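Sharing a structure, written as structure tokens. Questions coming.
Missing here: one protein chain of the complex. Every other protein chain is in place.
Going by the order they are written in, the chains are A and B; count residues from 1 in each one.
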Amino acid sequence: MPSDPRVAQALAALAQPIAEFRAAVQGALAQADAFLAAQTADAVTQAASAAKSLGVFGSHLDAAKFAAMFPSVAKADKASQAALTKAAKILRSVATQGDDMALAKVSDGRKLGATIDAALAGAGQAFGAIIITELVRGGRYKAAEHERLLDPSEFRAWNNAERRFAPPLVVEVAGADLHAGALLDFADGREKIVLVVTGDAPPAALVRCITPGTFVLQTVDGTGLDRLVGYEGPAIAAFLPEGAATFMHDPTAGKEPWQRLTVPFLPTTPFKAVGGFSAWQMEQDVKMLADLARTPFAVPAVPGAKGAPAIGAGDAVDRIASWLLGTSGIAGNG
Amino acid sequence: MSYTCGLLPVLDQHEDHHYEMSEYEGAKARWCPGCGDHSILTAVQRLLAAEQLVPEQTMMVSGIGCSSRLPHYMKTYGFHGLHGRALPVATGIKLHRPELTVFVTMGDGDCTSIGAGHWVHAMRYNVDMVAMMLDNGIYGLTKNQTSPTTPQGFKSNTQPYGSILPPLNPLEVALGITNASFVAQTAEWAPSHLYATLRAAYKHKGFSFVRILQRCPVYTPAIYQKAVQDPARIQLLVHDDGVVTPDLDKIYQSQLHHDPRDLAAARALAEQTETIKLGVFYRDPSKPRYEETRRVAPRTPAERVALLEKEFARYAV
Partner (left out) sequence: MSAASATAAPAPPKVLRVPEHTVEIVSDSGEGAQKCGQIFGAVSAKMGNGVWTVELIPAEIQPPPRVPEGASGNRIRLGEHAVTNWGDRTNLVIAFNEQVLLARHRVDSLADDAVILIEDKWARSEDADIVAQWDAAMKELSGKHYRIIPVAMEDQCLTIVDNPKKGKNMFALGLLARVYGRDMERIKEQIAHAFRKKSEEVYNSNVALLELGYHWAEDNIDFRVEIPTHAADKPLVVMNGNEAIGMGAIASGMELCAMYPITPATSVSHYLSEVFEKFGGIVHQAEDEIAACGVAIGASYAGKVAFTITSGPGMALKTEFLGLAVMTETPLVLVNVQRGGPSTGLPTKVEQSDMLAALYGQTGDSPHIVMAPATIEECFHIMITARRLAETFRTLVMVLTDANLATGVSPYPKPTLDEAWQAAPLDLAPVKEGQKAYAWNKDTGLSDRIIPGRPGGMFTLTGLSHDEGSKVAYSSGIHQHSSAMRSRKIAVLQSLLVPPTVYGEESGDLLVVGWGSTKGAIEEAVDRARKEGLKVSSLHLRFLSPLEPGLKDIFKKFKKVMTVEINYSDEIGDPYINEENRRRGQLSILLRNATLVDVDCWGRVPGEPLRPMSIVDAIRGRVPRGGAK
């Protein structure tokens, strides 16, 4: 059980994708188990399992005949069975972890990036196990080609599809270890990472994660976490101690940085050094955030259409007004 | 369950595969020569290639009509169902498998006549899919009967003295539906506009309704003839949140800057039919999507059994 209530809050925000990942793992595990059990089943056992699957009303059917008509699984060779046994073991160990599967903690001496890598490698292995399950069930398993899928695989080795279905992660990290740059390695597919930051922390570290397609959030009370799961691309959020900058960078909110960014709170100097972060570096982060969020005085006309009127001044005023409302925290993100 | 299904492409894709346009081609298209549907098919294939959509993760759903044969000519999964009923089927697919990319092809009769009820409600559900209405102003497949969009006075086999009623304006209908989130119009004879519009529709998260003006060379060759020959009869709606096609600037000089967020302006534009307007009339990405609001956490068999035991306890004697 997480001791920090913020961890529970983060897990709750990610409940949907966690449940989906877990269901995928458990579904594959059930299939693997059933497949392995059926390999050794004789006619009587097969009839019994057919009768089971048909339910009580199925007593109007002859289960033995049914089992013979619909053999539940094909026979698999030794190598396939061995691979499936191994896959089932991996799946079982992931399945029994429950929510812990989505939890990681940066422990002493380890870097943030390495911690995330290790946590995701387990998930990568679970992907491999799911794939092996399907390959064996479909009679397509070839040891030479597929065996390696059961090895732990780091995020950088994942293909596009795997990245799209990457499981979410909640990471506990001390403020002194908040090396945001490392996070960008994982900003791909639909990866969702929530950092729960303890102790003194650099106030706007996550500004370094902002790219046009990455959802980035800094919060001190959980505000905005609910928006994470809905975003189709990668998302990184940090739950920071009071006093840090809060902002939300939502790629769907517009084309320009200032349209995408809302900054309800910007801390002011002086800053105090934390871990390897100097006060000057912190100031840079905060300035960067302010720069990105700054509305241009004049909005350039949309290029294009001859004869079309340029965007009117009214339009720009509207946008600036809505931005101002947004930054003041009065209105939701436009 | 969507999750597991979403992993499927992983199976055959240990290396990331690049799809050529030809990899999206199915059976040879058997529409009449000169039929506008050919150009629509090409635009769809081009879009899939540009977006590198995984063929087995892509669904083409259709009703019945000439236009509805499109899925057969694609190499994706296809569902060629019933006349007027493509949208409920597509909704069902998306509810179970939100990770699939769904395109729907309908005719004007399909969508605005027999399937009109489903059309209204599909727009309201706002399930993420691209719904293309191929509007040739006639029932093509059944050979020349009046459709709701047939121009008034047009002579068909069922109204040989001329179509009796003024035509239905699908854009006005669509823009009148609560929770509509994307309404656009394009024309098959302007391929780059067609492509750009389909792309915008695909990019939009939600139900993207695209009316595609489509020539039927056999029954309604004349209805769009003037517009094809005289670009001045067409006005492009341009906006960087809509469709921008710089290559058409020379041909279509009449252009209007229209912000797709402005519903009142969109409705006013839809009403004006002296010129044909092509572009995105309306877009609001913030409208709630049904498949998202109805999304529930999946349950494993064991979890379900445990919960069901509790449920039975409520009914215990």
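Keep in mind that, in the parts below, a contact is a pair of C-beta atoms (placed from the backbone, for glycine too) under 8 Å apart; a residue touches a chain by one contact, two chains touch by 3 or more.
The model shown is predicted, which means the values in this text are computed figures rather than measured ones.
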item	value
Partners of the unshown chain among those that are drawn	A, B
Option touching the unshown chain, where B:221, B:288 or B:301 are the choices	B:301
Touch with the omitted chain, as defined above, among A:65, A:142, A:255 or A:294	A:65
Residue ranges of subunit B at the interface with the undisplayed chain	1, 4-9, 11-12, 26-27, 55-57, 59-61, 64, 71-72, 74-82, 85, 87-97, 99-100, 117-118, 120-121, 294, 296-299, 301-302, 304-305, 307-309, 311-312, 315-317
Positions on subunit A where the hidden chain makes contact	23, 27, 30-31, 34, 49, 52-62, 65-66, 69-70, 134-135, 137-140
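Note that only the chains that are shown with their structure count from here on.
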item	value
In the complex with subunit B, residue positions of subunit A that touch it	15-16, 19-24, 26-28, 30, 127, 130-131, 134-135, 159-162, 164-165, 230, 232, 252, 255, 302, 304-311, 315
Residues on subunit B engaged by subunit A in the complex (per definition of touch)	1-4, 6-7, 9-11, 13-16, 54, 205, 236, 238-240, 244, 246, 249, 253-257, 259, 285, 292, 295, 297-302
